[in-house]
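Shown below is the structure under consideration.
What you see is part of a larger complex, with each chain still in position.
Chain nomenclature is as follows: A and B, assigned in order of appearance, with residue numbering initiated at 1 for each chain independently.
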Amino acid sequence: MPEGTTASRLRLAGLSFLLQILTIILFAVFVRYSPESGSGPCSQQLNCSWKNRDLGFQHPRLQGRSEAGSTTVPETGFRHVHLQDLLGFGLLVAFLGRYGPGSVAISILVVAFAIQWAVLIQGFLYFFLNGKIYVGSQSMVSADFCTAAVLISTGALLGRVNPVQMLLLTLLGVTLFSINEYILLSLMGVSDSGGCLTVHTFSAYFGLMVSRILHQPHMDKRKEQQDTGHQPDVFTVLGTIYLWIFWPSFASATTVRNNAEPWAVLNTYFSLAASTLAAFVLSPVLYEESTLRMVQIQDATLAGAAVMGMAGEMLVTPFGALIAGFLAGLIPPLGFRFLTPVLRSRLKTQDTCGIHNVHGLPGILGALLGTLLAALATADAYGGRLELIFPLVAQGSRTATDQALCQLCALPVTLLLASLGGCLTGAVLKMKGLRSPPDTRYLENPGLREVAEEGGDRRASRKEPRTSTLV
Amino acid sequence: MPEGTTASRLRLAGLSFLLQILTIILFAVFVRYSPESGSGPCSQQLNCSWKNRDLGFQHPRLQGRSEAGSTTVPETGFRHVHLQDLLGFGLLVAFLGRYGPGSVAISILVVAFAIQWAVLIQGFLYFFLNGKIYVGSQSMVSADFCTAAVLISTGALLGRVNPVQMLLLTLLGVTLFSINEYILLSLMGVSDSGGCLTVHTFSAYFGLMVSRILHQPHMDKRKEQQDTGHQPDVFTVLGTIYLWIFWPSFASATTVRNNAEPWAVLNTYFSLAASTLAAFVLSPVLYEESTLRMVQIQDATLAGAAVMGMAGEMLVTPFGALIAGFLAGLIPPLGFRFLTPVLRSRLKTQDTCGIHNVHGLPGILGALLGTLLAALATADAYGGRLELIFPLVAQGSRTATDQALCQLCALPVTLLLASLGGCLTGAVLKMKGLRSPPDTRYLENPGLREVAEEGGDRRASRKEPRTSTLV
């Protein structure tokens, strides 16, 4: 027993070391700071020529933002970046609070590595020129999105994979996420600035597929009983609060330009509010317990945020956001009641944190809503915004119907890539030598578990043995 | 017993559903996004004409901000809104941390509904044109203020009203708050950008009056013993920290313009610092216990913030803020020691979280200070700021003395409206069918209560059986 533990401990140390060295070497060879932004007199010919024109490449998610930035007074870059990064890490924290409370240490390892790796992979896809990747604050923001997606995926697996597997999952997940995002945003010209498909749907089905491949009947059953009802409510409360504070601003940061009213921010707030009320409407009807748990409110909040990922910038009236948020808020209670048991027993897919109900289905609903809105898009309704939301339509190279078709096709493409990627990743994680039991001591933080056990001890009985935030 | 629980559970679900549907319908009929802010080429005649002039109506609290915004380079709108919303929700979180730790679920329900309702009511009062309400980020910010006021009011009632009553309180409280605010800011031209009277004083006396009407001798006595000393200190600590981070910037966000030094922000920080020291000076003298509890520091912090609500932008020297903060910090310990017992036994008004000492009295002190400063206001001392703080005085349509008189009159007006509104609301909440006991399981989050009970178990003895943050 101690033998196995020591081995797995050293294996994690070795893999961390290897990956960090690999990243440092790749950074040393390829990554440079983007010189475009030098503001003083030119020191090199290269810098000067670059300073006078746009760099020519950028992450599609950040197109509007960057375009705006290049036309503004010099001073504005400063706070842009600070605020973006603040928001970005706030976003990660919200997911940490949700998917990592019992395993914060490992989740932080995932974040620390995923950010470095995402800067590299997305750099090769978007910011590669003359054999160098030019990074800047844009790289950090899109790396945040990518890291959030990986954290969501781990939500299906918490408690059943060991840290070494978690690191490999991060390595593959970041790569596959970036490829899917590149296909959708750059090749297909899909408008999905809040990550409805690229973040929520992709990560949910990727995580579920990995979970399916890793299915081990006996082990899962044991875990299941053990985990039921342990909930560190302090973290759930804080996670929900962080979501309310950071999510709307971040998810829509890239869609707001100039001094336009931030429809996407406001739509997201309205959606969050309506989805919260939906939880209070449906949960008491479905569950007999009289206590509405914080985790149910958090589920609704996340679903309300996910559904606005694509449509947030497209909705021209606030009541649309209220209706969409309300519908999204109904999904998690229904899903946990009727879908999760089927998923587990019939499809042999365990979903520790219920990411299917909270990210997968609301993401799909959001994508369908986005398709509908794209089909209805007219220059009259959007005015100057059209160029920002559907640049290809505004330029006349696509009709609104074509754009809607693209948005619709993006859904099966994402599902396909997520499933194939999940199979591949699951197969890698199942390789011999990695299958060691998840070394629970590593996954669990004794202090946190303590609080959780205290907190969940006298919990109200729940019909579904659900473990939304596993400890 | 289970019968009653099921009924009350379904009643809450039904009311939530009803209110959400009502809000959606009202939004669909009345609410549109403000078109003023489109930045691209005009798509409609309407948009164009609007873009070229000020929209003509706006929330008085945000006048300065908006005015500044309209003269700046286009790019600035972007972060404005993000930061404002960040700060706004940070503010709500601070109040959640304080007034909702034992009942976070219900408090989040209150927030989710109050925001929607406040956007509607304040929309009718400030942003109504041609049969439509035009909302924008301004609406969200002023809805945040309103929601904060409602959360303060619930502080007097926590543990003695059921969720259905809480929702009705929100419905009426938001409406009455908006009317009072409209009378003060728009009709009387009072300068109260930080909400000294409109938020702190109004909500404190509104909540106390509701508490008085709902008084039930036997019930209260039982509760009282039960609640003494349960304190989830984790939340108190976090709430205090959030206050320090978010309060000064938010409460003074609307008073800072151009590149003027942000006196209001700095004054509020100095006031917070001095009020904290005041708590350390007075508490050991009044209480024999040797432990200064976090909640006492939070009380002082809030009082120091409340007293700067009106005067923050008017004080031209930092030491004034230090003195005002120090005096405000002395109020809560004195109030809990001498006033709260009188309030409870003589006036039959229970005040669960002590909002009278923490918001009511410091708010009145702040209003008196603001009156004094308004009377002393001269163009010499304020320079260009005068136009921002006292626009009517700067325009010459009012003398400084008239302005001071207005500020002074605003106090009795607020007290009167708060009392009448509180009576009305209390009467509604007392209606038959609503008086069911507060269904403690709904109000209390088992996880949080656990932590709280552990935390408060071996508490130092307190002379006053005070329950600042009820569990």
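The criterion applied here is as follows: a residue touches a chain if its C-beta (ideal position, glycine included) is under 8 Å from a C-beta of that chain, and two chains touch if they have at least 3 such contacts.
As the structure is a computational prediction, the values presented were derived from the model and not from experiment.
Every protein chain here shares one sequence; 2 sit in place, and the complete assembly counts 3 copies in total.
What we mean here is this: only the chains that are shown with their structure count from here on.
In whole angstrom, the spacing between the mean C-alpha positions of chain A and chain B is 34. Listed in rising order, the residues of chain A touching chain B in the complex are 68-69, 71-73, 76, 79-80, 83, 87, 231-234, 236-238, 240-241, 244-246, 248-249, 253, 256-263, 265-266, 269-270, 272-274, 276-278, 280-285, 288, 290-294, 297, 316-319, 322-323, 326, 379-388, 451, 454-460.
Within the complex, the chain B residues that touch chain A are 5-6, 8-10, 12-13, 16-17, 19-20, 23-24, 27-28, 31-44, 47, 69, 72-79, 81-83, 85-86, 89-90, 92-93, 96, 104-105, 108-109, 111-113, 115-116, 119, 135-137, 140, 234-235, 238, 439, 441-442, 444-448, 450-451, 454.
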